[in-house]
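Read the structure below first, then the notes.
The complex appears here minus one protein chain, its other protein chains still in place.
For clarity, chains are labelled A and B in written order, and residue numbers in each chain start from 1.
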Amino acid sequence: MRMSRIVRTAADILYPTILIFGLYIIAHGHLTPGGGFQGGAVIATAGALVIVAYSYAEVREWLSGKVLMGQEVIGLVGFIGVALIAFAFGQVFFFNYLNASGSLFGIPVPYGINAGELNTGGFVPLMNFAVGIEVWGGLTLVLIYMLSGLEKEVC
Amino acid sequence: MKKMLIVAASLLILAAFFGVMAMTFSFGSPKMTDMDDYFLRHGQEQTGTNNQCTSVTFDFRGFDTLGESTVLFCAIIGVALMFRKMQAGDEHENE
Partner (left out) sequence: MLWNLPLITVVVLTLIGLVTVLLKKNIIKILLGINILESAVNLFLVSLGYREGGVAPIFTLAPSELMVLPTPQALVLTSIVIGVATSALVLSFAMVLKKKYGTVDINEIRRLHG
């Protein structure tokens, strides 16, 4: 059943905030604690918040299963694709071809304690994004399908 | 009553065995750290990240992460298949 107006308004304000916080954890995975799996799990809790505040029947209309399954597939294929591109550079599978090169995430990092810069890291931020999108789609899909098996109307 | 005595006795034996092993373990000084010392010293120049846990997960041991993503994917496909079969089973029984 739907919750009261105060709860629905708070869920409206919190949903994009949780999304931005989860994407921050995914994007800074090579500088601070976090990474792909942790950020994806944080974003999946935003779906649980919206299902609790609005009723399950309403959320099921605008959160479709096919889009989430497509998101999961794109995540896994992107992960394998980023690793396969290393063959184009004449190296082995999973070689870090963007590390200390001039292009996308390629500033070299010397040894020692420093303040951290976002442009470093090789292909690790790209893999973090792929895994984060896969875990987001996957965990929200599990949540939706398990709640569809309830017999009575509980939420 | 006899079953509870057997369960309690076997639990005590297991707790004593594991407890002795836990007490005589050298916690806080690992014995073989050669691989991790190499990862900590050369991780920043070979992967370019500051976070060494992420560099071990995604660059030095990337195959394990590939296998883990595949296992997660297959388990979620299994959950989706189970619930589609459950809804189709309802429609067959109601006909």
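The working rule: a residue touches a chain if its C-beta (ideal position, glycine included) is under 8 Å from a C-beta of that chain, and two chains touch if they have at least 3 such contacts.
These numbers come from a predicted model, not from an experiment.
A.B. asks: At which residues does chain B meet the chain that is not included here?
C.D. replies: That gives, for chain B, the contact residues 7, 11, 14-15, 18-19, 22-23, 25, 27-30, 33, 35-36, 39-40, 44, 50-53, 55-57, 61, 64-65, 67-68, 71-72, 74-76, 78-79, 82-83, 85-86, 89.
A.B. asks: List the chain A residues touching the unshown chain?
C.D. replies: 31-33, 35, 37, 112-116, 135, 142, 145-146, 149
Here, only the chains that are shown with their structure count from here on.
A.B. asks: Can you compute the centre-to-centre distance for chain A and chain B, using the mean CA position of each chain? Integer Å is fine.
C.D. replies: Each chain's C-alpha centroid was found; their separation is 21 Å.
A.B. asks: Which residues, counting only chain A, touch chain B once they are in their complex?
C.D. replies: 29-33, 35, 65, 69, 72, 75-76, 79-80, 83, 94, 96, 99-100, 105-112, 114, 116, 120-122, 124, 127-128, 131, 134-135, 138, 141-142, 145-146, 148-149
A.B. asks: Inside the complex, what are the residues of chain B that reach chain A?
C.D. replies: 41, 44-51, 53-55, 57-59, 62-63, 65-66, 69-70, 72-73, 76, 79-80, 83, 86-87
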